[in-house]
Structures are given as C-alpha cells and as structure tokens.
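With one protein chain withheld, the remaining protein chains of the complex are depicted in position.
Coming up: chain A.
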Amino acid sequence: MAHSGIEILWTGHNLVRLLVGLWTSVWIAGVSLILGLLVGLLFGLARTGKARLVNGILWLYLQFFRIVPTVVLLFLVYYILPRQFNLNWPASWMAVLAFTLWVAAEFSDVVRGALTSVPKHQIEAGQALGLSQGQLFWYVKLPQAWRLALPATVNLATRVIKTTSLLLMISVMDVINIGQQIIEANNQTHPNGVFWSMGSLCCCISLLIIR
C-alpha cells in the first residue's frame, strides 16, 4: 500500500488543524448542551405548572424548534439576526445560540414528560405522609423523574454532537469543515485522504466513547 494517503495527516499542520476543529465542535456542543439543559429544565418545570398562557407559549416554542430543520435554524441566526436585529456575534456563538434554543425546546418536553410520568400513587403516598408541595417535588418527583429522563437526555446529547456537522453551513471552522478542506486540497494526489482525515478521527472518537 504505497499510497494509502495516511501521510496527509502528517503533512503541514493538518492533524493540529483537525484537532482544533474538533475542539470547536466539542465546545459548541458542550456549551449549547449546558445552557440548553438549564433553560430546558426551567421551561419543562413551567410546563408542568397550571399557568395556561405560559404553557401555550412554551408549547408553541417547542413545536417551532421541533418542526424547523436545524440547518434552517442556523441560517436564521446567521443571516437574519445580524441583518434585522443588528446582532453581530461570531458564527460560533450564533451556533451556540441556535443549538441552545433547540436543546431547551427538546429538553423541556423531556422534563415535562418525565415529571408527569411519575405515578400518581407515588405522589399520593407522599401527600399522605404530610410532605409539602416542595418536599414532594424534591424527594419524590425529582429522583424518579430523573431516572425516566436519562435515556432521552443522552439521546438528545448525542443528536446535538452529531448535528455540529451542520456548522460548516455557517462557515464555522469545525472538524467537518476542516476535514473537507484537507480532502479537497489533496484530492488529486491522495484520493484516499478522506479515509484518514475523517475516518480515522471518527473511529478514534467512537472507540473512546464506547470504552
């Protein structure tokens, strides 16, 4: 295998550039998840409340982010916000904004679903012991809802990480974007370069996660 193409990883600063791109993807996903889960938690709690108007608004909010494709969201924050609202943030922070709003919407429904899935009998058992509303929430609902919410939350997190691949659409130099550049620059001499620039990285990350 004289021309496997692995050397493109060692050519110039390619490996470093890929790792920098990876870091960009990771921090955008990480910050969006942290912020989105916090906001989503608040929204989810609000949706288990009795305020109809708040419920309605949050429901519309959820549906909006559920229906609109993520690419469109990214375009909205990247092209419309600066023009209409004169909001000029760097592209990566725009991406964080879009992802945060999206995660908040999806997670609010996870929280609401988990809290309302705690069996009514459990609540009544707590009430019969004289627990106050706050104590019921803290000692009965939350620990049980947490377990119910965990699988869906992990699922949401993996979706967010995978969706960072769309960041190249708004010119964020994430790992996919840089990989693409490397592939295109070396396509003539190293047609198998894609295998190394993307494939090896993806394999390594996947193996790390599985471990």
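As a working rule, a residue touches a chain if its C-beta (ideal position, glycine included) is under 8 Å from a C-beta of that chain, and two chains touch if they have at least 3 such contacts; residues count from 1.
Going forward, contacts and distances are computed from a predicted model.
Hidden from the displayed complex is a chain whose UniProt protein name, among "Anti-sigma factor antagonist", "F0F1 ATP synthase subunit epsilon", "Sulfur carrier protein ThiS" or "ABC superfamily ATP binding cassette transporter, ABC protein", is "ABC superfamily ATP binding cassette transporter, ABC protein". Annotation: of A:L129, A:V154 or A:C203, A:L129 touches the absent chain (contact as defined above).
Chain A residues in contact with the hidden partner, per the touch definition given at the top, are 119, 121-122, 124-132, 135, 139-140, 143-144, 147.
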